[in-house]
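Take this structure, written in structure tokens, and hold onto it; I'll ask about it next.
Complex shown without one protein chain; remaining protein chains in place.
Right, chain A next:
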Amino acid sequence: MPRRTSREPGRLRPGTPGPLARSLAALAGAGLALTALTGCGDTDPAGQAPPRAGAAAAEVDESKWPKVTPDTGLARGLVLPLQQYMQTYQDSVVIERAARSLQTQCMADFGFTVAFPPVGTNPPPNADDANMSRRYGITDRAMAEKYGFGIPPDTVEHPPPPKLTAAAVAVLTGRKGLDPRAEPAPATYQGKKIPKDGCQGASFDRIGARIDFALSSRLDHDSLVKSQETPEVQAGIRAWSGCMKKKGYAVADPYAAIDLIPRVEGAETSGKEISAAVADIDCKKETDLVRVWHTAEAAIQTQQVEQNQLALQQLKEKNAAAVKAAEAALRG
């Protein structure tokens, strides 16, 4: 059987915006309507017009970034105790911006010009691992009315990674390719020593960004599991399921609801899916499930925080230090 080979660096697959696509994007920016530029791997369940190509620094719209605490829907205002020990999207953007700046410099020292795309053009649906707005399944009725169980599509095409030659990959990563089983690169490039894990590794080490968040992540996972073993949450889920049954849906819990209606990419979100999603939220409201579930979890997490206070506090401090170091690096 053929072993999976390293990806050839520098050879981009079809779909990456080349010069033609960038010219078209400039025209799009000038207000001309364009039909389908091939999307770059993002699914678009709503079947809407594909996102514009060629994200630029001007496209970083922080108002579109996810909020740590939802400000709409049934999870509005809800916070869990472990969240203050997590890294937020906002933190990660500062760190990543600084890292790319350091990597650009480091690569230039080896004679490579690398053009990284701007950070923050395509924000994720959630700002931290707690994922409050979708933690107990969907909670936003306005989103459900448009997208069913899906999320809004990106408004801008996700930028591709920079084009890199084999030599550039070796210096950037310390490996001969961008796959987990790639061989280590030689120790030097043109007589100059490559840092451990390349310019990329060096930049994250310099910022102190290589933080292991396993503790807060694992505790956050465990509290969600334990909360479903409590009588109040079990009763709430049963009540929700009963409400859904009255509306014609046989579904045991809100996670199963997400897989209830078959989805087809390349087609518009079906009316069936939208109806089911709206029913899900209306039943959550009727049974007060989100508040009941959150209350049970908050109690569990309060205990977890008490039991792990020192280690969690150290994690929080490491994160704050990394963000601070990143800000300093950006100031030059």
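Keep this in mind: contacts are C-beta pairs under 8 Å (C-beta built on N, C-alpha and C of every residue); 3 or more make two chains touch, one makes a residue touch a chain; residues count from 1.
Definition applied: contacts and distances are computed from a predicted model.
Trainee: Of the candidate names "Peptidase inhibitor family I36", "histidine kinase", "C4-dicarboxylate ABC transporter permease" or "Glycine--tRNA ligase beta subunit", which one corresponds to the UniProt protein name of the undepicted chain?
Mentor: So the chain that does not appear here would be "Peptidase inhibitor family I36", according to UniProt.
Trainee: Have a look at A:192, A:218 or A:324 and name the one touching the chain we're not showing.
Mentor: In the complete complex, the chain left out is touched by residue A:218.
Trainee: Looking at the full complex, which residue from A:209, A:315 or A:329 touches the chain that isn't shown here?
Mentor: A:209
Trainee: Out of A:145, A:229 or A:259, which is the one that touches the chain we can't see?
Mentor: Residue touching the absent chain, from the options given: A:259.
Trainee: Among A:87, A:104, A:241 or A:304, choose the residue that contacts the chain missing from this document, as touch is defined above.
Mentor: Selected residue, touching the omitted chain: A:87.
Trainee: Just one of A:106, A:164 or A:233 touches the chain that is missing; which is it?
Mentor: Spelled out, the listed residue whose C-beta touches the missing chain is A:164.
Trainee: Contacts of chain A with the missing chain: which residues?
Mentor: Residues of chain A in contact with the hidden chain: 1-4, 7, 9, 12-16, 38-43, 45, 87, 89, 92, 96, 100, 116-117, 122, 124-126, 129-131, 134-135, 137-138, 149-151, 158-162, 164, 172-175, 178-182, 197, 200-201, 204, 209-214, 217-218, 220-222, 224, 254-255, 258-259, 262-267.
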